[in-house]
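What follows is a short report on a single structure.
The complex is shown incomplete by one protein chain, all other protein chains being positioned as in the whole.
Then we have chain A:
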């Protein structure tokens, strides 16, 4: 994690980190400024969640979740463990089904209609905490699978596309290897490239750096910053405050299945309104 190398760095330093003054990533905004917002308010919203409710058995995991994400907008979702963050973004590509309310992705409503679902899954890429690469396929095959079978692209063209994205995530030389031969950070970058090969309009990230060793977090975050700079619509569950400050147009705080607060990174991190958010912020500061 940026700015968190030393065992001796105390809460004071970390606090600065959250405030964004002592952070190489935030510095990048000020100097480079390449992550300027790409929100297009003219276009129809990329994602609409309207009073979405979901239960696991008797457990009410999503409570009246309302969320609108504009095309090109970058949303960071944070909140305590078990608050329903994963469930929420997994509802967007229907890895989980919601029971009440409406979800529209790129104007198409999610329902039991298989064709609508296929259409949505082509447009939405997902990156998981545990990478979920296919261990029996080479890196290149991992990336060409969906273009070939879902987009019906000729193999050669799919391979060129895959190499292009592998170059973008800076690991073209690993194309012939297998996932088990790569480090965690490299695997996660392959997972990002694999999702990008479908040329999705929306990317979902579910704690993409949580399973990584500290020294690999930056390489993955850098890749995501690059993606954000290109204007990709992103929803990202993460606790990387530096990343959130640098790229997020909006930070959404969830607790116990509800969206509790939502606003710019500054509003959410520096000026929390609710006790729950204050408690959460103090806890992640202590936790790190």
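Everything below uses one rule, namely that contacts are C-beta pairs under 8 Å (C-beta built on N, C-alpha and C of every residue); 3 or more make two chains touch, one makes a residue touch a chain; residues count from 1.
The rule is short, and it goes like this: contacts and distances are computed from a predicted model.
K.L.:
Name the absent chain as its UniProt record does, using one of the following: "Nitric oxide reductase subunit B", "Aromatic ring-hydroxylating dioxygenase subunit alpha", "Amino acid ABC transporter permease" or "Acetyl-coenzyme A carboxylase carboxyl transferase subunit beta".
P.N.:
In UniProt, the chain excluded from the picture bears the name "Amino acid ABC transporter permease".
K.L.:
Going by the contact rule already stated, which one of A:130, A:210, A:270 or A:283 would touch the omitted chain in the full complex?
P.N.:
Answer from the full complex: A:130 touches the omitted chain.
K.L.:
Can you work out which residue in A:91, A:146, A:234 or A:259 touches the chain that's missing from view?
P.N.:
Final answer for the missing-chain contact: A:146.
K.L.:
Looking beyond the chains shown, say which of A:62, A:198 or A:241 touches the absent one.
P.N.:
Of these options, the touching residue for the absent chain is A:198.
K.L.:
Would you mind spotting which of A:63, A:122 or A:201 touches the chain that isn't drawn?
P.N.:
Of the listed residues, the one touching the omitted chain is A:122.
K.L.:
Which parts of chain A face the unshown chain closely enough to count as touching?
P.N.:
Residues of chain A in touch with the missing chain: 93, 95, 118, 121-122, 124-126, 128, 130, 132-136, 145-146, 149-150, 178, 180-181, 194-195, 198.
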